[in-house]
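Yeah, one chain of the complex is gone here, protein chain that is, but the others are all in their spots.
Up next, chain A:
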């Protein structure tokens, strides 16, 4: 017994080093990728923004079927038609993921009409872009329900079947703001932090489940309607991300079963700094980088 513990203790640093080397090698080399030919992909918030590009990318990479959920039928219809023209079977359903009953009902309809979902992409998100004191209570709750609880309901609806079949993937389009908050988006930061924890906990829980994986993508500010008007102080140093690139990297991560993806890679330093520096130092850095004022010009979607 003592020898076993001692063995584990001695092996531990080597495991750490090996994992680091493995991650480094993976970063630089091309890996074996999962074939999407048998996969049915469900994308929440699939009508526009990153969701739309994700749908196109999954279709391009050979997914068998793509299903779009969203709250605006017009956008869903447009995206659906566009994808159908490329030859991939595509369906859409109007569904507000913040509404639990609606999620479960639509999930049942989906199973009957289309079949089992094997890749679930939780992309639906809203942001109101106001400070706490200016925020309306119902708006705060709506953000929590769509961005966080919606993810609970969709996962509860589809994960059991994935586990039964030993085949599935849960994807979450999160944000770097879940790890590094900013003023002016307190509802969004709170909900994305919750969402991140959910995915981390789920990822740890599913490590022992064969065939089922998780991917969490944490992009920096992306050039979409959702954060329209948000202004970064050094746009050349930290340019807004291209939604096509985000979608591409997301699908790549799904196919290589990568657990966490931070975009761009340099955002890792932000996270490291946050856990290293005292609070007052971080505040100075935030001020300099313009984090305190970037939401002042926010317009978003109306």
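Everything that follows uses one rule, which is that contacts are C-beta pairs under 8 Å (C-beta built on N, C-alpha and C of every residue); 3 or more make two chains touch, one makes a residue touch a chain; residues count from 1.
Following the convention adopted for this analysis, contacts and distances are computed from a predicted model.
Peer 1: For the complex's missing chain, which UniProt name, "N(6)-L-threonylcarbamoyladenine synthase", "Retinol dehydrogenase 10-A", "Cyclin-C" or "Large ribosomal subunit protein mL43"?
Peer 2: "Retinol dehydrogenase 10-A"
Peer 1: Please pick, from A:79, A:148 or A:222, the residue that touches the omitted chain in the full complex.
Peer 2: Per the contact definition at the top, the residue touching the missing chain is A:148.
Peer 1: Pick from A:115, A:160, A:211 or A:235: which residue touches the chain that isn't shown?
Peer 2: A:160
Peer 1: Footprint of the hidden chain on chain A, which residues?
Peer 2: Looking at chain A, the ones touching the missing chain are residues 5, 8-9, 12, 15-16, 19-20, 22-23, 100, 131-133, 137, 140-141, 144, 148-149, 152-153, 155-156, 159-160, 178, 181-186, 189-198, 200-205, 207, 259-260, 268, 271-272, 274-281, 283-288, 291-293.
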